[in-house]
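Dumping the structure here so I can ask a few things about it.
A single protein chain has been removed from this complex, and every other one stays in its place.
The letters A and B name the chains in turn, as written, and every chain counts its residues from 1.
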Amino acid sequence: MMQALASHSRRGLVIQAILLIVIAIFCVFPFYWMVTTSLKTQVVALESPPVWLFEPTFSNYTEVLLKDGVGRTLINSLIVAVSTTLLAVLLGLPAAFALARFEFRGKKDLWFWFITNRMVSPIVLALPFFLIVRKMGLMDTHIVLILIYLTFNLPIVIWICTDQFRSIPFDLDEAAMLDGASQWRIFRSICLPLAMPGVAVSSIFSFIFSWNELMFALILTRSNAKTAPAMAVSFMEGYILPYGKIMATSTLIVIPVIIFALIASKQLVRGLTMGAVK
Amino acid sequence: MRGKVRRKTIFTFLGPAIFALAAVGIGPLLYAVWTSLHYFNLTKLRQVEFIGMENYGTVLTDSVFWQAMGRTFTLLLIALPLQIMIGLGIALLLHKPGNTFLRTLTRLTLVLPMATTYAVVGLLGQVMFNIKYGVVNQFLGFVGIEAVNWIGDPDNAFIAVIFWDVWQWTPFVALVMLAGFTTIPVEIEEAARLETKSWWTVLRHVQLPFLIPGLTAVLILRTADTLKLFDMVFTMTRGGPGSATEFISLMIQRVGFRGFDQGMASAQAVILLIITIVLSQIYIKVFYKEIK
Partner (left out) sequence: MNLRSCISTIAIAACAAVGFTASANAWSLEEAAKPYAGTVVDVVFLKRPGYEAAEAMIPEFEKKTGIKINIIKHPYENALGEQVRDFVAGGDLDIALIDLVWIGNFAENGWVEPVSKFTSNPALKDPDLDMDDFFPLVLNAFGGWNGTIYGLPFDNYSGLMFYNKCMLKDAGFDGPPATWAELKDKYGPALTKDGKYAFALQSKRNETQSADSFARMLWPFGGSFLDKNFKSNLLSKESQTGLQFRQDLMKYMPKGIVAYDHSETVNALAQGDVAMITEWSAFYSTLKDPKTSKIGDCLAIAPEPKGPAGRKPALGGFSLAVATQADDNEKAASWLFIQWITSKAKAKEYVERGGVSARKSVYKDADIVKKYDFVPALVESWQEGVPEFRPRFAEWPEITEIVQEWGSKIMLGEVSVKDGAKELGDRMEAVLKKAGYYDGKKPLAK
């Protein structure tokens, strides 16, 4: 089959087209099913075998938004994801610049330490963080999530942006240095504008990861700062499984982030090559 | 003079990030180490008591802990090769000229699974793999396969987890591989094509070296993410049936927040952290050397 693909024959093109379509459908189908299920009443959702044609209803949406307060959790998610992304960029950019530009002892280890944080399972931090937050009386606040999300956002920003800064030619800095510019000036006026693609990519990643996070949100929030994924999970009561409502909430969570990802898809792929492909 | 900067300047650049990450990353960790040396049960905070390494002893000899660990690596060893093989296939397909519109479209759809909230993937799993109301069994019915008990059977539930892991992360691998392909100079590729007709030879001898950095990143990130895996399984099977899908992070969460034994859970978390660090060290040392 691969042999056929390699040749530029007409048959090769047809096979390629079919495979591409299959892949696309495979990627998209779960979303289709999520959205259609969200438009089913409980009775229709529990038809066996599942029905494909039915009269759609928006009652699940009105119910989760008006009665269950999913709207507020979406706003919480937005507040947390945006703030933590901004903070990560603000803290991470100068650090990335230093790692890319300066020579100092222990630089490699420092870089490694930053990156390792990306690998650490959140459960390792969730337990002690909870205990500390409890002592400080900060349970169920946005700030706690904003801070703890730095543990995975800061490494992303540093990882991607260090690479980005490295790719900027040194000559520019040297010329500026001869003119007597300080490192901060070089960072702000010369390198930062050129590093904007990296900043954009790492922000997008930070935002998506923060928006999607569940475990910390589950443990560190209760009601006021509860995020949307934590809310979706809370519908899973063993008594009745309201499939329509769960899928409606899921749709509300996922749609913004996939639209965002689609718009930024070019940068995302670039980000993979920058941060991931070191 | 390149790169030589005053200490103070270096510190002003790096300080805030180091301080922030230390505060949220290292501080809690030290606290976890402290907790792990105590009998520390959330529902019995009056009885907190120093017990030395007892928790570690219990964890290291606990079959349940090691089974969860084994399960986690089993998942990695099954899912990762699948993701790499399928991902490589997709990347080849996308790299091959022709069908430009379809290629762009497919590349766009590949972004979707990766961006999807992991918890939602698990919820979708519950809906689509339900033995009775699930669309997966309906599809199987079309080709004459009897309804499969996905969530309720230990092996099948594990397969369902693999399925979703592959669904969500194969596109990631494919896109990374594709990015690797685009770094190959066109002339080299074409010269190779003139010499041999075998796509395998081209892949093995010409293209593969360009893919190694991407593959390394995939290996590191997928290993880390499998050790972290929680959301999707939590929402789909909650580790069940039995303990069939109780991976390491789920297990620690259960001990710490359902059994409330934070001391024990902290000990487990510390051991998991050590394993994570050792693995990343090995990966980075072994693979990044090769690149140079």
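Structural remarks
Here, contacts are C-beta pairs under 8 Å (C-beta built on N, C-alpha and C of every residue); 3 or more make two chains touch, one makes a residue touch a chain.
Here the structure is a predicted model, which is why all the values come from computation and not from measurement.
Of the candidate positions B:Ile131, B:Leu219 or B:Leu279, contact with the hidden chain is made by B:Ile131. Which of B:Gly27, B:Gly98 or B:Gly240 touches the hidden chain is settled by the complete complex: it is B:Gly240. Where subunit A meets the chain that is not shown, the touching residues are 42-43, 46, 68, 130, 133-134, 137, 139-140, 219, 222-223, 234-241.
Residues of subunit B in touch with the missing chain: 39, 41-47, 64, 131, 149, 151-154, 157, 237-243, 254-255, 257-261.
Basically, only the chains that are shown with their structure count from here on.
Centroid to centroid, with C-alpha atoms defining each point, subunit A and subunit B lie 15 Å apart. In the complex of the two chains, the subunit B residues touching subunit A come out as 1-5, 7, 9-10, 12-14, 16-18, 20-21, 23-25, 27-29, 31-32, 35, 89-90, 92-94, 96-99, 102-103, 105-121, 123-124, 126-128, 132-135, 137-138, 141, 167, 171-172, 175-176, 178-180, 183, 197, 199-200, 213-214, 216-218, 220-221, 224, 227-228, 230-231, 234-235, 248-249, 252-253, 256-257, 262, 265-266, 269-270, 272-273, 276-277, 280, 284, 288.
Across the complex, subunit A meets subunit B through its residues 2-3, 5-6, 8, 12-13, 16-17, 19-21, 23-24, 26-28, 30-31, 33-34, 37, 45-50, 87, 91-92, 94-95, 97-99, 101-104, 110, 112, 114-129, 131-132, 147-148, 150-151, 154, 158, 170, 174, 177, 182-184, 187, 208, 211-212, 214-215, 219, 229, 232-233, 236, 241, 243, 246-247, 250, 253-254, 257-258, 260-262, 265, 268-270, 272-273, 275-278.
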